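Only one protein chain is missing; all other protein chains are in place.
And now, subunit A:
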Amino acid sequence: MSTSIQNISLSGRKKEVSNKEMTFMESLYLVAIVKGLMITIKHFFRKKVTIHYPEQTREMSPVYRGRHMLKRDEQGRENCTACGLCALSCPAEAITMKAAERKKGEEHLYREEKYAEIYEINMLRCIFCGLCEEACPKDAIYLTVSKELVPANYDREDFIFGKDKLVMPLEMAIANSKSVN
């Protein structure tokens, strides 16, 4: 054959196969069994790769991205102003929102003139990439370090999280403002 592509081992792993007869010692398989057992026994003394999950937990990565939370500021007002940049940046198109105008007397609830009346994240679509957090100009949306991403459920509708599940609880905002002072 000429020096064509058939003769070259592209992967470097090409081996010629031979049909050699085994010797007597080899045909007893004793050496081979001991060799195999050595590998097995060696693994007994290795560090375990599994953990007892509910009792033990693994350390989270510093860039872990859990479930979203819409932040309140130190006065308990919602940061989100429904600018739509999170929905625009979302590659999975999981976020929808509807804006509304802040009325008189609601200044303690919302920080800006405009706020999100409806804010929904479809958790079945969300891929937890964190681009919404990156796009937010108002520091409003954050991916928390929550251990549980989305609780299991039966209906698809239950996975569309509205503001009731996303907005930071008031108690947490109060606790945050206390820890700052």
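Here is the rule we use: a residue touches a chain if its C-beta (ideal position, glycine included) is under 8 Å from a C-beta of that chain, and two chains touch if they have at least 3 such contacts; residues count from 1.
Just so it is clear, contacts and distances are computed from a predicted model.
Entry comment: the absent subunit's protein name, as recorded by UniProt, is "NADH dehydrogenase subunit G", drawn from "Cytochrome c oxidase assembly protein CtaG", "NADH dehydrogenase subunit G", "FAD-binding PCMH-type domain-containing protein" or "Biotinylated protein TB7.3". Among A:66, A:84 or A:130, the one in contact with the hidden chain is A:84.
Within the set A:16, A:55, A:113 or A:171, the residue that contacts the chain not displayed is A:113. Touching the omitted chain from subunit A are residues 4-6, 81-85, 87-88, 93, 99-101, 112-114, 137-138.
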